[in-house]
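Just one protein chain is left out here, and the rest sit where they should.
Now for chain A:
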Amino acid sequence: MTGALVGTDSIVWVDSVDPATAVAVAGSKMGRLTELHRAGVQVPQGFAVTVEAYRRHCAESGLDERIDQVLSGLGSSPAEHEVEQASATIRGLFSETPMAAALEAEIVAAYEELADRVVEVNPPTAVRSSATGEDAADASFAGIFDTYLGISGPQRVLAAVRSCWGSLFTTRALSYRLRKGISHHDMPIAVGVIELIHARASGVAFSVHPVTGKPDRIVIETSWGWGEAIVQGLVDPDHVEVGKADNRILKYEVAHKKMVSAFDFAEGRVTEIAMPERLADRRVLDDEQIVAIAESVKAIERHYGYPVDVEWVISRHRRAGDPICIVQSRPVTVTATETTPAAYDPVALAQKYIFSGKPIPGR
């Protein structure tokens, strides 16, 4: 099993790849999981199908030529429907083009290794696109590549990996690159295959206020089940604010949560369904969980030295005192417009509120 643990050109494991090269070989999403793991943060088990594997697949299967053919037909400023057409064509190519047998075998072996690690037959996984330059290319790319939750069994995992590759060519991604004149060759994609945490609740957490940028608080948004419904904006989540200095809960607003990302056993994946009525208005997080999330976010911010935005999951099996599982982390793009002053300063406040010619806030 040593080979699988250390990894190959095509497969690297979150817990064993060299963090210095993790982002380069496994993409930013998976690379950051490695960095978090090294920093002592609880992250799920998993491996990445590397950027190199993707490159080789495109080169050796003849996909590169066929993609270039489609793209060259587009011209310099194509109409939206033309881009949509090209996107559909290319994504079709990805799903019908088989992988090299050797790569397939490596992925299947890694999946079996994962099953062994989590001690479960055909464990459900999260198959996530992990683009290179996803952080650097600003928020425009955040979350636009595909993620599939609840993928179980080797064949479904292989199909999901191909779909993730294809998501490098969504209409939005294509339009963006065309506009910016970036070649898809400059931003190849890796795919993460990660143990799916059995989520009781999930959410996002920001180490600063995501709108005002105020650095004195943690903001948490949460709902029952998996986090997709929150990330995609399908559910109005509970909103929690926590004082960063003392972990005091400043605000807990319980939302009416209409949708939930839940495991659909017939489909064999996580899908979005209507929230059961009894859960819709129930408060999701207790105080202990909130503090645990806040502590994790603060640890991650300290590790990176800049404000972060994380996705987290509370497993059905988590007990009070256990760490929170972090499934994703990235820098926060908001910059603070103003910070909380250190003390009450009536002169500065008078200038701001009374003599500015603007109405006093709240009036």
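Operating definition for what follows: a contact is a pair of C-beta atoms (placed from the backbone, for glycine too) under 8 Å apart; a residue touches a chain by one contact, two chains touch by 3 or more; residues count from 1.
Quick note on the criterion: contacts and distances are computed from a predicted model.
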item	value
Protein name, per the UniProt record, of whichever chain is missing from view ("Pyruvate, water dikinase", "Cellobiose-binding protein", "L,D-transpeptidase" or "Response regulator")	"Pyruvate, water dikinase"
Residue among A:101, A:121 or A:347 that touches the chain left out of view	A:347
Listed residues A:15, A:84, A:216 or A:236, member touching the removed chain	A:216
Touch list for chain A against the chain that is not drawn	216-217, 243-246, 248, 250-251, 340-344, 346-347, 349-355, 357, 359-363
